[in-house]
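Only a single protein chain was left out; the remaining protein chains are all shown in position.
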């Protein structure tokens, strides 16, 4: 017997991790502590100061593969897939708890084959891929053998309105011919990146929601050009990068179309719900890191005869950070629960609430942590500047704040 | 077998109303709709423009008693008492859901014998009162026959630091002799107010936490003087008022001491946890009223050719209000759940989080609702100005924001 | 030789009071200290607790007339009139300095015949009044014998868009017949209020900017009904009030039209520039009062062993208030100077900058002063709650914040 509306609403407030997920959650934390934290510093040190910035340094991938193999051996692999017969099926709610842990360190997600944008790409392939597409791309992705990128944003239009996307795909015989310019293609610099899922306009004459499609483009297709990295606050994030790309008469087989021509927005809806929640929950983890650093610095440095934490507004800043982290955590958990109970479509207002609230406020928390560190806070001696750049970036990615406020505002206006 | 710490933490996120409370919740909503809403406008109209402002107008109490009797008949009575053998025992979590409904209209709480400060006073009497004290004061309070006041704040010291309280009680023979000045004694103007619970300093030489006591003072004791009402933004709230009082050699029997000399702070701790959560949850209800009015006005008024809701930042203001209301609701529910699971003492940081977060942000939401109404918003044509004054007041009552930030901040600093 | 554009822009930054105005400025300060401050408390005490709230108490007007007569005798009279042959002509810049002093106490403005809305009404009459209109209404206003009101805002439309105004005036023979409803008519409750300047719609078919007119309506005209006071945060401001009025077939002679039919907006432009600056500069004075009280309280009250001013964020709150007061002062002075040098029309963006910036920020400063006072801050024991209500009201009056941001924003967009 299905739940009544009242029962559903009540159930939405059960934000507990399931008992079944607890062992996995514990195992993930243990894995991070035992297999990831110990290699993180060395991994990044190996990559520093290289002439050939767009490859991995000798030893880097070996370290990472070591952690991946341990995760695979422990069964901590691909569990992000909510419907997966290929992974451990987890509810969005349970995954949200885990994602908060993953957000605390930069290598954790990949060590578990759970890093963006591969997770979203794998989800899409699993849901809408043909057997051939799954065999060729999903399988090596699930094995962690290759990586992928999601090719959406364009430099020449306001991509916040996805209807503006103008990279074109035109059918010529048995091939789609793709032309256009994209940027901020995260991960496309990685030598391991072999496949792109690309949003293209297939029919400018169609109804607004049916003009666009998503299509698979192997990285090595002629005409796929990586023009260079986009720097984010001066950092090129080599060798993975957020790449600027051009597609110049790129030809792919007709069968590379996902789900069907004109169904690009439909696929976007599929991927965005969970993806946004994963992002937001990882961001809660980042906020925890920032608050932890803020407190430690506040307790350990002294000025004018007192620990910084006792000076001026600092204690209130710390308290507000804690309060808002807890509030954001609950909102993200509720959005995850809403996806589990109501489906992505019905949950979309909850998802937009989380996406609008979290990155903006966490940017502030990181910024306050920076301030209490003095100039050290913007340097490479703490992870704060990187965290800031990441989370600042998130205020555009998957829809800018403004679009999510619009979703929530329209729903509110409509309910009265 | 008691829960492990991990199980406890997990359980704290089960924020569902209990299935047992749902019928009560429904009955309360029905009672408000059927018995309270229909009399509210008349109740206040009767009270307007009176020469004798400090009495109830003919007919007012009759209306209210009618609603109270219906509630009593329906068993909707005294359910706030968490440990009560005299009422329906409700968890703090369940009560929080109900309180959000009570906050939406000014007479609901009293119609169910659930209004401040009587609820807190009844709780204290039930927990620490002697059989005589219970017979004489708790019984008529539980019956809704009399009302009470809580006498804490003093005009001459910063009462945010309760250790500053200087109204004195000195034992002379079998009597305590009380001298001092208090203000903002809510409800002490009501002719039905018969008993005061008063915070006094009994021993300035004792350890800091043992200097104060709480004592029962019947309203008609010689020397109890009501000097006049404190106006709040110009409104004297007659006939209940927030009164300015003097205690001039007020003598009460030794037995009027509650719990024991020097145990005043202990009693404060008892009353404050639930009281703060009730306040906060009622405040969520007030925020809902404000948002509802904001949306209705935004949709119905037109300027420059568009509904106000479509102009400038208004839709974002509305969206942010919705997001923050949901975030605050979850934080308050979590604080209530923490009291249920951990006890008031362990839950105190959660309670301070809610108390610091909610009144400040709800003031802003009400203020934004005011702005969208134009001058009507600050007038008596909407409830917004009253709501604002109420919630603004709450930023001092039960500890000012600053004290709650201190509680949260110290806890955070201590955990690292 | 007129200044070049560059010279003009340079000159706009000479924000000094003129040497000629300094003696007047000093005399005004002396007058307030000697003649107004000493009577203020008694004036308001006489008005308290009256049964007949809508008249002046015996003795009140005598006190005020005493101060007025002293001002008149000292030549401190009507100096607000910028073009006046009837007063001391002052630049807007010089007047702005004086207005900041007037804002610090509630009776100062009227004691010098410089209170709103009479100042604006007198300006309009002087600029556009016929000799008859001047004789009948301007003369007694300039003498301080009668008072006036400005009748603009309507309850049934969003008056922020003045084009919405729908109170109608229709010509029947030699008379205008006026019908409609207005509210927040400040001062219309005062028994001395004898004349209204009323914004009416005279031709709904005309071009948008030519549909409205301003017309003189003597208070005692049949059909002029005062329905009652609008309360502001619960306070009715008797006996002056912000009145709710109805005009029911009110007939006035054709000659009562100001300037000409359809020229209502033109008159609005005349009055609003200076009026807004006067308001803003008085508001700076109010912010000074609030900051002064905040500092005094912060220095004199102690909690947790320290003066409040040394606790938490309080010193930063105080510093930010000082910084923002100085910034606002300079912006207001610059807007006044722009009116002097460029004329009201060219200066309108500067005026909107001041009007958008000042009331919102000063509300916050007053609110912070309230917070440091605890509950005393919202009571009648300090002027803070009244100041807050006043300045909050100003965020709608003379155009809500939103309209002024629109003016500034459009100008900025247009300049690129």
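Read from first to last, the chains carry the letters A, B and C; within each, the first residue is number 1.
One rule holds for everything that comes next: a residue touches a chain if its C-beta (ideal position, glycine included) is under 8 Å from a C-beta of that chain, and two chains touch if they have at least 3 such contacts.
These numbers come from a predicted model, not from an experiment.
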| item | value |
| --- | --- |
| Omitted chain - touching chains that are shown | A, B, C |
| Residue of A:25, A:183, A:247 or A:265 in touch with the missing chain, whole complex considered | A:183 |
| Which residue of A:29, A:192, A:392 or A:416 touches the chain not shown here | A:392 |
| Contacting the left-out chain in the complete assembly, out of C:50, C:192, C:246 or C:320 | C:320 |
| Residue of A:61, A:146, A:177 or A:232 touching the missing chain in the full complex | A:232 |
| Residues in chain B touching the chain absent from view | 312-313, 315-316 |
| Positions on chain C contacted by the hidden chain, ascending | 6, 10-11, 13-17, 22, 291-292, 295-296, 298-299, 309, 315-316, 318-320, 322-323, 326-328, 330-331, 333-334, 353, 356-357, 402, 404-410, 412-413, 416 |
| Sites on chain A contacted by the missing partner chain, in the whole complex | 51, 153, 155, 157-161, 164, 183-184, 230-235, 242, 301-304, 308, 311-312, 370-371, 374-381, 385-386, 388-389, 392-393, 395-397, 400-402, 405-406 |
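Throughout what follows, only the chains that are shown with their structure count from here on.
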| item | value |
| --- | --- |
| Copy pair chain A, chain B: interface residue numbering same or different (half cut) | same |
| Chain at maximum distance from chain C, centres defined as averaged CA atoms | A |
| Mean-CA-position distance for chain C and chain A (Å) | 54 |
| Gap in Å, rounded to a whole number, between the CA centres of chain B and chain A | 43 |
| Residues of chain B touching at least two other chains | 402, 405-406 |
